[in-house]
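Omission of a single protein chain aside, the complex is shown with its protein chains in their original locations.
Lettered A, B and C in written order, each chain numbered from 1.
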Amino acid sequence: MECQFEILEEIIDEDLDFTIESLGERKIENPLKKEPLCYVDDNARVALKISEAYLKKCLEEQKLPPTAELAGPRPRIYFDPAKTRAAIVTCGGLCPGINDVIRSIVLTLYFSYGVKHIFGIKYGLQGFIPKYGHDVMYLTPEVVSNIHELGGTILGTSRGHQPIDEIVDALERLNVQVLFMIGGDGTFRAATLIKEEISRRHLKIAVVAVPKTIDNDIFLTSKTFGFDTAVEMACQAIRCAHTEAIAVPNGIGLVKVMGRYAGFIAAAATLARKEVNFCLIPEADFDIEPPNGLFPVLERRLESRKHAVIVVAEGAGQKYVRPDPPEYDASGNLKLGDIGKFLKDKIKEYFTKKGIEIYIRYIDPSYIIRSVPAIVDDRIYCGFLGQYAVHAAMAGKTGLMVSYLNDRYIHIPLTAAVKKRKQVDLKSRFWQSVIESTGQPPLKNKA
Amino acid sequence: MECQFEILEEIIDEDLDFTIESLGERKIENPLKKEPLCYVDDNARVALKISEAYLKKCLEEQKLPPTAELAGPRPRIYFDPAKTRAAIVTCGGLCPGINDVIRSIVLTLYFSYGVKHIFGIKYGLQGFIPKYGHDVMYLTPEVVSNIHELGGTILGTSRGHQPIDEIVDALERLNVQVLFMIGGDGTFRAATLIKEEISRRHLKIAVVAVPKTIDNDIFLTSKTFGFDTAVEMACQAIRCAHTEAIAVPNGIGLVKVMGRYAGFIAAAATLARKEVNFCLIPEADFDIEPPNGLFPVLERRLESRKHAVIVVAEGAGQKYVRPDPPEYDASGNLKLGDIGKFLKDKIKEYFTKKGIEIYIRYIDPSYIIRSVPAIVDDRIYCGFLGQYAVHAAMAGKTGLMVSYLNDRYIHIPLTAAVKKRKQVDLKSRFWQSVIESTGQPPLKNKA
Amino acid sequence: MECQFEILEEIIDEDLDFTIESLGERKIENPLKKEPLCYVDDNARVALKISEAYLKKCLEEQKLPPTAELAGPRPRIYFDPAKTRAAIVTCGGLCPGINDVIRSIVLTLYFSYGVKHIFGIKYGLQGFIPKYGHDVMYLTPEVVSNIHELGGTILGTSRGHQPIDEIVDALERLNVQVLFMIGGDGTFRAATLIKEEISRRHLKIAVVAVPKTIDNDIFLTSKTFGFDTAVEMACQAIRCAHTEAIAVPNGIGLVKVMGRYAGFIAAAATLARKEVNFCLIPEADFDIEPPNGLFPVLERRLESRKHAVIVVAEGAGQKYVRPDPPEYDASGNLKLGDIGKFLKDKIKEYFTKKGIEIYIRYIDPSYIIRSVPAIVDDRIYCGFLGQYAVHAAMAGKTGLMVSYLNDRYIHIPLTAAVKKRKQVDLKSRFWQSVIESTGQPPLKNKA
Partner (left out) sequence: MECQFEILEEIIDEDLDFTIESLGERKIENPLKKEPLCYVDDNARVALKISEAYLKKCLEEQKLPPTAELAGPRPRIYFDPAKTRAAIVTCGGLCPGINDVIRSIVLTLYFSYGVKHIFGIKYGLQGFIPKYGHDVMYLTPEVVSNIHELGGTILGTSRGHQPIDEIVDALERLNVQVLFMIGGDGTFRAATLIKEEISRRHLKIAVVAVPKTIDNDIFLTSKTFGFDTAVEMACQAIRCAHTEAIAVPNGIGLVKVMGRYAGFIAAAATLARKEVNFCLIPEADFDIEPPNGLFPVLERRLESRKHAVIVVAEGAGQKYVRPDPPEYDASGNLKLGDIGKFLKDKIKEYFTKKGIEIYIRYIDPSYIIRSVPAIVDDRIYCGFLGQYAVHAAMAGKTGLMVSYLNDRYIHIPLTAAVKKRKQVDLKSRFWQSVIESTGQPPLKNKA
């Protein structure tokens, strides 16, 4: 469901630079042996802002809208497959489909290009650093043949920073020419530093990223892989919460789902089930107290319908639960307070004080949402991401992520991708549809 | 998986009375119009203890082993279907398959016997009590046609006691002749009191129970419906926990599953996945401290294998978390302390103190385990339970539960069914298989 | 997976008219009570062709690219909700998600707009025609609350033409102002005729279509609802075929999937599983005979790898099986010959003649692919389609379908939508990715 593009169009800044860096001239014929028409030229670009109003303005000003380079195999490539050694590393939290991406990269390198030496770096960036003593995996079609049936990542992962020069040392030691990094914002920043260090050493190593985040909050990509699967799982929890809520008089089903800064999972699952009465996300501040906060509105809901379902993203309502002073995890992320437990306890308290008997069932599916194998739609998506990442890398492109935007696969420079974080736009039709489905009021005591 | 019968055989007491009460002579021909051979005679009984050793003893002592009456349609019935009005009530917590049982009862009453008036009592025993103001549902084949696609109970449920005389008043008011009660121990006790009050009033109302408990801890029934589904769901959580655990160095996946007094779900899920390294259940006391408790053993496991999966039943390890003084819920159940959160926090603490970096992922699927629709195996089981409950009730039998034991459907007096609670026998091959699969030591500092 | 937009861009004809018809001036304030920013203006349009090359040409020629009207709620509406009566009809074959669309239309009409009178027309267009004697259903939030858990359509469906004037008679008789038609090409043609007859009679009835086809072959919409679910189910069959194929020496798994004129299901499922060695679709002619046809290539595959998986769309290879003379079904569709059975028999024959022992397992999941409930992604999509259809209809727009294209929901005139059929473009990167994944040669004896 790439239902939030409108969100992106508004925040795409015309001054962003969408130029993709290249390691050098491409002198080798692409071994794919396709008909010429099927190759993509670097000049094939697509517009990122496509509203008529904006295009009219372009017409008037005689300039083109911002465009991005199309992904796809180039007629000539930079690296000689016979001599190329590739490495794949997966960083950060788990996400459904990582193994599908790994499998697609390996199969495309091996069968389409003939690259036979593919290293799997273990446990994220740690795998590059000698002191951890993690072995390298050798990835072959045989090794990856069934990994898509498993959740997680066969390579393992880790969070946090590692010394950039040691990472590039490892790349040199392994004699790697193309590096695939599957990760999020933090990984993109590391990738950029690695790319710079590579350049400083005058090495010819392509660094290509595949965007990964369960929260779907990466800028300039309409949806990240695994998101649909996460929503599918979130919906299972919501279905149970609804079943519990309607099974007793004054039943309340409360579900917490992932979403630190962006409520996409909560919102999409709400749209899918249409049984949710309150969808609380980080982007939409809400109060809990009377007269207009969550609790009194919930009370009225129970009065009229005898049950209610609440979905809350983990990053929502932090004003009530944020640790003070703030705490940070290893990657430097702000630690969140537990809004789910807070709501469960406070709702109980509120109704107990009022002498109203309610039954609240709290479900926190937590890791169940992200550790399952991907559903088919995500699989296809992961397959393309892997293929296009290989095409980009073999063409000698570097410092980019493969993205899906506006119905096309494109190349986005990592420097542009980290400029912002994607969030649910409260003015968008996407969020308005959520509000229409839940029927929830603004839940604010003062505008 | 009726893998625990051995457990039952040992605790079946020969002095238990397995006689089923009857409302009176059966004068009406069963409208099922079966061939004579397909009917069941009251004298059709099966042995409950069948080990050769025990049977040898019987031979020597010239007595029969304890036996129970076979369930099934009787050639003649007590109630005239044309004049019969039935009621169904569901009590206590949710369990996958309740709607299947309701559907089966309704379809069998309606199509097999021609009973057209079937009431659904709303929200458990509350539905009988006027002050709650719950309406009665009218159950027809149309109403129940798709309810098996939904989890929960379309009738709603509640916990706690209600005045027995008011319940029987309601039965009289509704002019009900057969009452089906779907519930656990507490419900059986209420059913017995209702039956006695019925008898005191010289009414002719059959009370038939269908045993329901997500924990699978009802005595004299080898498995309760919904258990397989619950294990299926628990396995999904364990699969995710394992995926998370192996994805990072020193990853620990911790899953809490239902099971207040009995660890059947934890044990069966452990057997199904075989990825669990520690299975903690209420029946098996364990320590956490060195030298032999959980934490040092876990430490050794991490040293050798770098990851671990722990499954804990909610009723396990209560010595560490039990509220003091004890607290009770509305049904009079002892409130449990949260062993899952306790373990998560203490394990972190233990390894932090030791300076060992670990990653613990805690999953509490909670209600997800019990609110889903039933899997097919449970559906078939529920279908039989419903059919046999109707056969028993129409034959004028009362004060019994329909049970599945020793590969047969039988009738068990409710008074016998509440004599004990079924638990995992630590000497049984069932539990020994669990231990074999996990490889866990006794986790005890003193025998 | 909107992976085939590129296909669409090329065939979008600039001369197509994308103007949406309107019943009249909109004088009633939209009851949604949104902030002004959240409404959509009729002037909000998006470009349909967005390649830089094309936009450059536009710049030079000082004209806009073809654009379509954005879907969404309008600030003012045409119909007074209090007096509006709506009807919904579902036509043609089943597709996962129809009930979700119905549910979304009903919930949006009822809760967002306050339209309380909603008719469900039974069994497609038949439901309008008195001689069939089908009753009308009354659709309320209660009636539709759980229908998304069921596959199929609660309204029933049928194929074939019905007299247009009798249909409009029925609309008059029911005093309906907005008609929602869920169907494909044939339905769009009927909808256009109905709209014309309505206009001829000077009635004010809005006709809004939601595109439905399991084959995903409707022009000007990047994906039809239910497609992802169909691919998910096709993948289950392919997974089984692969399992069977590798279980025996020289095992061949052969799967036939839906796709009369377009091979999208076959192609997408191939991409998702990556275990398919031959993907045969209607768009790509193939031979079976030596030297370059399917059979000798299959033989070489078996020699080297000992197993093979073939996926064939039902419309592929018709040159071998087409009935002669051609036959047509009730809707006027050409009847297809059974390419699955043909391949199964002929492959057996080919290898028997060669004295090579093979085992071929043929799986035809047939209706399993289209009769299941929708997966979550399709559910969200169906939810939006239903909401946007209501917004369009209440605004008095008519003769249009709600479409998803280029990451936006838009309005497309039905007259434009029936101009072409969408097919897999053999030059597209979508199909090239399939070919890359299977590794199959052109399978043609002469170019």
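What we mean here is this: a contact is a pair of C-beta atoms (placed from the backbone, for glycine too) under 8 Å apart; a residue touches a chain by one contact, two chains touch by 3 or more.
Since we're looking at a predicted model, the values are computed, not measured.
> Quick one: which of C:S51, C:Q126, C:T270 or C:S403 touches the chain that's been left out?
C:Q126
> For the chain left out of this view, which of B:V46, B:L193, B:V321 or B:L334 touches it?
Hidden-chain contact among the options goes to B:V46.
> Of the residues listed, B:Q126, B:Q318, B:Q387 or B:S403, which one is in contact with the missing chain?
Reading the full complex, the residue touching the unseen chain is B:Q387.
> Just name the one of A:T19, A:N146, A:N175 or A:T352 that touches the chain not displayed here.
A:N146
> Taking the entire complex into account, which one of B:E25, B:D324 or B:D407 touches the absent chain?
B:D407
> Go through chain A and note every residue touching the omitted chain.
Residues 146, 149-150 of chain A touch the chain that is not shown.
> What is the set of chain C residues that contact the non-displayed chain in the whole complex?
Per the touch rule, chain C residues meeting the hidden chain are 94, 123, 126, 132, 134, 150-153, 156-158, 236-237, 239-241, 243-244, 246-249, 361-368, 371-372.
> Given the full complex, what residues of chain B touch the hidden partner chain?
Its contact residues with the unshown chain are 1-3, 5-6, 32, 34-35, 37-38, 40, 43-47, 50-53, 55-56, 58-59, 62, 64-65, 67, 72-73, 103-104, 107-108, 111-112, 148, 222, 228, 231-232, 235, 268-269, 271-274, 375-377, 379-381, 383-384, 387, 405-409, 427, 429, 432-433, 436-437, 439.
Keep in mind that, in the parts below, only the chains that are shown with their structure count from here on.
> How many angstrom lie between the CA centroids of chain A and chain B, rounded to a whole number?
42
> Averaging only over C-alpha atoms, locate the centres of chain A and chain C and give their separation in whole Å.
28
> Counting only residues that touch at least two other chains, what does the list for chain A look like?
none
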